[in-house]
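The structure is given below, and queries will be raised subsequently.
Every protein chain of the complex appears in place save one, which is left out.
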Amino acid sequence: MCGVFGAFSASGRPVLEDVYLGLYALQHRGQESAGVSWIDHGNVHSLKGMGLVHNALDQGTLSSIPASSAIGHVRYSTFGGSLFQNAQPLAANYARGPVAIAHNGNLTNADGLMHYLENRGAIFQSTCDTETILHLMAHQAHKNPLDALMDALRRLEGAYSLAVLLEDRLVAARDPWGFRPLVLGVRDDVTYVASESCALDIVGAKLLRDVEPGEVVVIDAKGTLSLRIPMTPRKGFHCSFEYVYFARPDSVLDGRSVYQARKELGRRLALRCPCSEAELVAGMPDSGTLAALGYAEASACPFEIAVVRNRYVGRTFIQPTQRVREIGVRIKLNPNGEIFRDRDAVVVDDSIVRGTTASRVVSLIRDAGARSVHLRIASPPVRFPCYYGIDTPCSEELAAARMDLEALRREVGADSLAYLDETDLVESIGLPEEKLCTACFSGRYLEGGTCHDLEL
Amino acid sequence: MCGVFGAFSASGRPVLEDVYLGLYALQHRGQESAGVSWIDHGNVHSLKGMGLVHNALDQGTLSSIPASSAIGHVRYSTFGGSLFQNAQPLAANYARGPVAIAHNGNLTNADGLMHYLENRGAIFQSTCDTETILHLMAHQAHKNPLDALMDALRRLEGAYSLAVLLEDRLVAARDPWGFRPLVLGVRDDVTYVASESCALDIVGAKLLRDVEPGEVVVIDAKGTLSLRIPMTPRKGFHCSFEYVYFARPDSVLDGRSVYQARKELGRRLALRCPCSEAELVAGMPDSGTLAALGYAEASACPFEIAVVRNRYVGRTFIQPTQRVREIGVRIKLNPNGEIFRDRDAVVVDDSIVRGTTASRVVSLIRDAGARSVHLRIASPPVRFPCYYGIDTPCSEELAAARMDLEALRREVGADSLAYLDETDLVESIGLPEEKLCTACFSGRYLEGGTCHDLEL
Amino acid sequence: MCGVFGAFSASGRPVLEDVYLGLYALQHRGQESAGVSWIDHGNVHSLKGMGLVHNALDQGTLSSIPASSAIGHVRYSTFGGSLFQNAQPLAANYARGPVAIAHNGNLTNADGLMHYLENRGAIFQSTCDTETILHLMAHQAHKNPLDALMDALRRLEGAYSLAVLLEDRLVAARDPWGFRPLVLGVRDDVTYVASESCALDIVGAKLLRDVEPGEVVVIDAKGTLSLRIPMTPRKGFHCSFEYVYFARPDSVLDGRSVYQARKELGRRLALRCPCSEAELVAGMPDSGTLAALGYAEASACPFEIAVVRNRYVGRTFIQPTQRVREIGVRIKLNPNGEIFRDRDAVVVDDSIVRGTTASRVVSLIRDAGARSVHLRIASPPVRFPCYYGIDTPCSEELAAARMDLEALRREVGADSLAYLDETDLVESIGLPEEKLCTACFSGRYLEGGTCHDLEL
Partner (left out) sequence: MCGVFGAFSASGRPVLEDVYLGLYALQHRGQESAGVSWIDHGNVHSLKGMGLVHNALDQGTLSSIPASSAIGHVRYSTFGGSLFQNAQPLAANYARGPVAIAHNGNLTNADGLMHYLENRGAIFQSTCDTETILHLMAHQAHKNPLDALMDALRRLEGAYSLAVLLEDRLVAARDPWGFRPLVLGVRDDVTYVASESCALDIVGAKLLRDVEPGEVVVIDAKGTLSLRIPMTPRKGFHCSFEYVYFARPDSVLDGRSVYQARKELGRRLALRCPCSEAELVAGMPDSGTLAALGYAEASACPFEIAVVRNRYVGRTFIQPTQRVREIGVRIKLNPNGEIFRDRDAVVVDDSIVRGTTASRVVSLIRDAGARSVHLRIASPPVRFPCYYGIDTPCSEELAAARMDLEALRREVGADSLAYLDETDLVESIGLPEEKLCTACFSGRYLEGGTCHDLEL
């Protein structure tokens, strides 16, 4: 998963610091690397680095560069290893000028395109599917850059939400299925494009609208132009997992508030899978918190913030030494003994992927003295890998694909375990089913896909 | 404010990695620098660095050092500037051997002691009050190290919770008033000392008990010995602000759960300062969250997690450029428009210090469309500076010292503003008033103190 | 100017540390950046960095990588700015596998090739002429890598001595004119290629022979194969400036010892331009030292090491502050007052390029009390820029192109000034004139060339 951000000032004001802040608000979408690109005197420039935005980029440097259009990217590796050369944006000066691309998603036909292009002389610098777009453009050197980009896009399959910088334009493009979110915002003379609306909030911009599936929005000094990728898919594929887990709760994506969706998932979970003996409802922070709050509300059972998540986890790399393995999940999550002692607890999380965290936390809660622990999951079982840009493991590593509900309950050590079903998921999000992707729950992919590890 | 941690293995097992993890759990107590010390072959060794634990210290290095007793420190500057030379533990080899000291608190008679010692030949390397303890010991070179330490301690005034390493001993000491917390824990053959119990949880240790005010606990291979500093204060001074704000909610200090205390503060606040038209209760994350939950419970008004705190704030240094000042508090806190729109909201925070954050967030919530914003504070007004190790500003910068309640309400822009009173504070914490410090609320100091900035 | 080095072990022994040491011995050929490449499991890997070999590369890392063939490069920028992206070797995985190239020289037709390739879809990552070779290969994706390389080479004009790594082969190639040196060496089962023989000495290898102009030597597990670039030039162009200045004195290039050549230049200079009143002969260290020794021998005048060169210059970047400009050349060179005082001195240098150093040193020697200073230059006047990989400035900046001998004498402030002539140069080197390039002295280029600054 990744995050993209772009800004274009019609009056020529510097925007790189806004891109920095936008990326900072999108940091939860990728913590492996961060980068920005801008164009100056006909050349594209980039700054990139590994790690969090504030390690990877120097705010002071950025605030002193007077670029009036720029894009940025935070990366969480999917296709392509965890290497500096894969940090985005990808930028190049090709025959027709400078271009920079920031990509969120995953192309399902990248391999084929890569071989095709290599046999026509392309040299790939990275192992990242995004580079395919650059080479597709470069091999259309007779077209102007925007036409070359349009030509490249129609050859792509899979998920992409892009912020692209051409000579004097900022372009936002979203694949015809609408997998990954992409929104437009405005503040005075500056137009923004961002993966989530929370990144518009930080720069004080107003959310204008979502980029539509299959839409290419071209922003330049003259204004905004909307083009369409010539391709009409049979159904939409907005990623439902963005609402369940990935996006920030204060974002509004494709018209639906993530916060409301999560609380609604929790409320329906309380109705679908009640737990009469429960004395308290706790969420697994942070992903399970809102569903737990919804569950508590709907079940009239007290909500407690009973598991503390270390604030520094995620940014901190703790080395997996022998001692750290002994200590396990407690480095990240600490159940509050005072609250659990001698009580029957419902614990809510958004999903179970490998199942390791769940089983370790359940056991810590028992150690803390809980009488019983009832695990409730605010989405259907994750049984299939995602090929659209979210880094879920292969089926054989997915807990819910490896065992049935009862086996999984025993594995995680809960007194009871229950999941939402797919209808509840769709209705909680509040978008029509024919617009949503639920492939990692249902296996209903856009087209057949195999475990991507095999392809590498 | 700072955090200290120490570990001693009777069977000689390495403990430095546990000290690393303990500091990591105490990170919220100080983010300016971190350090550890241990003794090897009669020499004291230290590793220290600026910033967060994982930047300042290298876990890999620590896990490979076989020291069986060690101490650590996270620092948040109070007395003494923000310099590397002030990073703790302070360590030295003096005439009677190696010694290392980690100190949480603030000595009110440091200045006088320093002049006294300098005129007897002492050369101070740091501007940190803790160094006084080292020199007091060194000037008693005829006594053995433990006696020299005891002699030094009885000359100190003010707040100190110490973890001290002598040749083959770990010593935990707490000032006679008990300002700062200090707990003992045990796991197998390892004895731990820590500023808060949450740091025992992370290493899988059991909380044994608090170090008592005026107690010096000496831990060595033969066991544990308890000595007393020869000084009986008229009353106790456990810091009430630890419960209100500073400590982690999953800690238990001097027998009282911080979580329970915070929820109780919120509950009493709901009774003392109700708000009948409220449609939702939100906390200012993270410090106001639990009081808000208590408030919501006691007032039967829905609790919402309606302000999102950027997870990366605090570890990230955002430079205060022009643009960043424009954007202001939104870099850290983002009110969720979807929740506040057209509703009457109660917003709960733990305290108001300078008042800037409060007034900016109230205004953001209004922009987000709230019909009214009622601010509730889960402690009495902070009107006096703290001289005991918490870095509150001088009176002239304290909002509640500069204006009355109505003026402050207008300043922060709330529709109504109300505070808890001191009795509620004491009763919520649940410790007898004669054991608590409430000086920053009441002005009842241990002894008169003036603004410490003047003294420097 | 740059240096290249390559090693191939037929028995699979690791060679990267030898490449590190080889580069270290070639450090005088380029101090801007250093890099190495090797191939592992069909992928090419590189480590590169800015500055000296030991800053740019980590010996420890290299000695732990078990690659049995590898190449390396030290760079001194010529064509292409001073940027990390221009650090060599250039490496890529293209359609037909991995390839890495280390290049010493300068292609005179790079610009044209670049435009041609860009219009066929090539995206250039660097501004370095070497990348042209990679793209030429990639655009012949139907040929095997060695054939693609041969095809690329025959399209190149100008100077190139290359070490190339293909899948399981090390290739050494030298342009048909033989501009830059390139030697082969052997130690046990390891075959080496290097810019100068001094790099063979450091790894304990024996000098086998020079790679011939127009020769392509292919080294693999089966042995060594010699191919020829299909192109016969009218005359040879071994760079005479390598003997005069660039190469290390302990190298033997194209069969001639640099040491002997330099002493001979000095000896002839003594005969051609004697100085009867001289009481001592001093060289400008290090480039003028050997010619001065030859001059002293031939003129029977005492040789003194009378100017001391700071050992740390060259590796140290001294910032050109106001004070440093005041101090000038003395930061690098210090004439020894004790030796020059009240004496008539001959000072010998290899060449005069811009003339600044010469004039500043002459004036320091006068300040040191010399009665007279007679400057002798052990090569003809440098009047023309080099387009073949040595970074001489444009004519308008060359002192000898801007003024006649007498004007230059006054400019440098010497009592007398004399140069060697071209015939002496050629005879001192001892290679036939039709094999030598003397273009920067004579203007007789391979083909017309204009100031390369204009082309960028």
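Per-chain residue numbering starts at 1, and chain names A, B and C are given in the order in which the chains are listed.
In this text, a contact is a pair of C-beta atoms (placed from the backbone, for glycine too) under 8 Å apart; a residue touches a chain by one contact, two chains touch by 3 or more.
Computed from a predicted model, the values in this text were never measured in an experiment.
Judged over the whole assembly, touch between the missing chain and the shown ones holds for B, C. Contact with the chain not shown here comes from a single listed residue; of C:Gln27, C:Ser299 or C:Ser359, that residue is C:Gln27.
Of the options C:Thr289, C:Ser359, C:Thr392 or C:Ser428, the residue whose C-beta touches the omitted chain is C:Thr289.
In the full complex, chain B touches the omitted chain through residues 92-95, 117-125, 134-135, 138-139, 141. Residues 17-18, 21, 24-25, 27-28, 52-54, 59-60, 63, 198, 201-204, 248-250, 252, 257, 259-260, 286, 289-290, 293, 297, 302-305, 308, 310-312, 314-319, 321, 323-324, 326-327, 330-331, 334, 336, 338-339 are the ones on chain C that touch the missing chain.
Everything below uses one rule, namely that only the chains that are shown with their structure count from here on.
Taken chain by chain, the contacts run in an open path, each chain touching the next and the two ends left apart. Taking each chain's centre as the mean of its C-alpha atoms, the one that lies farthest from the centre of chain C is B. Separating the centre of chain A from that of chain C, both taken as means of CA atoms, is a distance of 51 Å. Chain C has its Cα centroid 63 Å from the Cα centroid of chain B.
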